[in-house]
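I'd like to ask some things about the structure below.
All protein chains but one are shown at their positions in the complex.
Labels run A and B following the written order; every chain starts at residue 1.
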Amino acid sequence: MAAFFESKELVKKFGGLTAVNRFDLKIEEGEIVSLIGPNGAGKTTIFNLVTGFYSPDEGAIYFRGHDLVGMSPHQITGLGIARTFQTVRLFLNMTVLENVMVGQHTRGSSGVFGAIFRPPSYRAEEARIRERAEAQLGFFGTRLTGYRHDQPAFMLSYANRRRLEIARAMATEAKLLLLDEPTAGMNPRETQEMTELIGRLRDERGFTILFIEHDMRVVKGVSDRVVVIDYGRQIAEGTYAEVSQDEHVLEAYLGRKTKDAA
Amino acid sequence: MATITRRIFLKRFSWTGLLLWALRIGVLVIVLWGSISTLASGRYSASTWLALLIAGLAQGSIYALIALGYSLVYGILLMINFAHGEVFMAGIFTSVFLAEALEESGFLARHPFLTIGALLLLSMAVSTTVALLLERIAYRPLRNAPRLVPLITAIGASFFLQYAFRGFFGSGFKVYPEFGRMMGQWNIFGANIQVVQVAVFLAALVMMAGLYWFVERTKTGKSMRAVSEDKEIAALMGIDVNRVIVITFAIGGMLAGAAGVLRGVYQPQGISFFMGFVPGLKAFTAAVLGGIGNIPGAMLGGLFLGVFEGIGPNLILQGLGIPAANQLKDVIAIVMLVIVLIFRPQGLLGERLAEEKA
Partner (left out) sequence: MTLDHLKSSLKPGFYAGIVALFISVIGMIETFSNRDIIHGVFSISHTFLVIIALITGYFSATRAQRAGIRQHGIDRRAEVVNAIAGSLIAGFVMGLFLAVLVVVANLINLRPVFVNVTPKLIDLLTFGRPSLAGSIVPLSMFTIVSGLGGALSLFRSDIRRLIVTSLLWFAFAGLISEVIRLSLSRLGVNVARKFVTTRGLTPLGAAVMLALIFAIVYASQRLRDRQRRQPDQSSPARKRAVRFRSWGLIFVLLLVLPWVVGRVPSDVLVLVGIYVLMGFGLNIVVGKAGLLDLGYVAFFAVGAYSTAILTSADQLPNIQLSFWAALPFVIGITGLAGLLIGAPVLRMRGDYLAIVTLGFGEIARFLALSDWFSPVLGGAQGVVKIPNVVIAGIELADPEELYYLIMFFCLITLFISWRLEGSRVGRAWVAMREDEQVAESMGINTIYYKMLAFAMGAMIASLGGAVFAVKLNTVFPFSFSVNVSITVLSLIIIGGIGSIPGVLVGAFALVGLPELLREFDEYRLLLYGVAIIYMMIVRPEGLLPSVRRGRELHEDEMAQDAWGKPAEVIPVPANPELSG
């Protein structure tokens, strides 16, 4: 039985710099795993490798029996991995609902002919896409529903943009969600809410989640397992309690380079 | 090792990937086949090739001077100053009137070098003025606009300039004085080399060396490089970014103006309002070929394009049995641009700041 998600000996170099160095990671279905490490440790690079934005120089990535290396990002999304971005990247001029409907892209199949002639199958599909998009937005309570549906995304507040980005990723009907610093820039109340939300994503919607986080309260609050990396290499792994006592981790955060302490 | 083989052989199959490979092989086959069959036919002697090579170098040095304008501006503003071909046209088209007047008055016959000097001065002044006006009126308000907006503006400016100059000076073709014939020719290894070709090549080399010295050694040159690395940081370091941008456009204009006179001296025919378009496109090709934003790259790219264009049609296309191959000179240049952009978009010498621009 192949693992749900597994990366083996991933290596990615940029010129002389090795951003990711023989990185191994295994995730079981239904887990919430957080990825932490000092700035520049290679966390986002790992996301980019997994989602196909970069191709690794060495190593392999398996997801539910598929080898992801060499696939393009849209194929990987089609297989069931969706992500958000560290700097929220929405389609700012599309409406809130349209943003999420774009997320449903891989779950539809209509093309130019469908759009022009609009047979019943096309209309059913559009209705389904819309309905599911609305359902994803409903997950966030009233924050993104009602009149918000037809607002362009640039009208949203920062926290709502983060939520919309997650809704859009959810709409791809992925199995594995990669969230890149979901609470960055949020105030404590919003952060608390996001922490609960990540838990609900798994409990209510059945997503497996890998997320990058700097806020240790979030990491502590929700992760089943914490993976710590530094210089592109895994230096510790375990529950929050285990990891927070690990001397490699303390060294990475506090020792050697005072500058990089998070 | 295993992963490397896997990368090559088990990489996912894709139609576009396949198409690109087919294209790559196709280009190679066509070039090789054409060249070999031409060489085998023995239609041209070695001295002909030498003559073509020299002619290509002269032509290429003119491209290189224009290409530098593209590259300098791109290096600093990350925009393609599409109207740069028209900057070139403005200089030479204006200077042709001075040339006519000087020729008529007999000044040219008495002081040919002074004449060329005066033409250079006028041409460079006009080109520089046009370049600066462009920057001030068309580009400066768009400094922070999305990338394609200044490009579209540049296209508008390009056509505006063409037809403005047509309005000023008319739509007829003008002719430069026959400097080339005055200089005569040398016979080297049985090949007739026009002196003017060598002179043009050397003059361009001197100018490029001067530019290189300016950018590498002077304080202004250093601030130019700083601005091209990072505008904001440069501004924080006390560099007047606007001034640097203006200087960059001015240098580009001067080089284009000089290129104009060289073009007139080398090929006196066909001076008109439309003459900037194709050289502009080719100079852009040259800049991309060398790695846009890269100064030595633009020089090399220009020379390479000139030579390739001089030799290519005869070498490759004639071997394929295509009639009147020289008609397709421009096609070859554009195809080369496409091929470079597909397979090596960073150019031969690599693009500056390549990563930021993706």
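Following the convention adopted for this analysis, contacts are C-beta pairs under 8 Å (C-beta built on N, C-alpha and C of every residue); 3 or more make two chains touch, one makes a residue touch a chain.
Everything numeric in this text was worked out from a predicted model, so none of it was measured.
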Visible chains that the absent chain touches, using the contact criterion stated earlier: A, B
Among A:A60, A:V102, A:A184 or A:M216, the residue in touch with the chain that has been omitted: A:V102
Absent-chain contact - pick from B:A138, B:A199 or B:L315: B:A138
Contacting the left-out chain in the complete assembly, out of B:G117, B:G156, B:G210 or B:G270: B:G156
Of B:I30, B:A164 or B:L349, the residue in touch with the unshown chain: B:A164
In subunit B, positions touching the absent partner: 16, 19-20, 23, 79-80, 82, 97, 137-138, 141-142, 144-153, 155-164, 166-170, 277-278, 281, 284-285, 288, 322-324, 327-328, 330-331, 334-335, 337-338, 341-342, 345, 357-358
Absent-chain interface as seen on subunit A, which is shown: 51, 53, 72-74, 77-78, 82-83, 85, 89-94, 98, 101-103, 105-106, 108, 110-112, 114-116, 118, 122, 125-126, 129, 142-143, 147, 151-152, 154-160, 168, 172
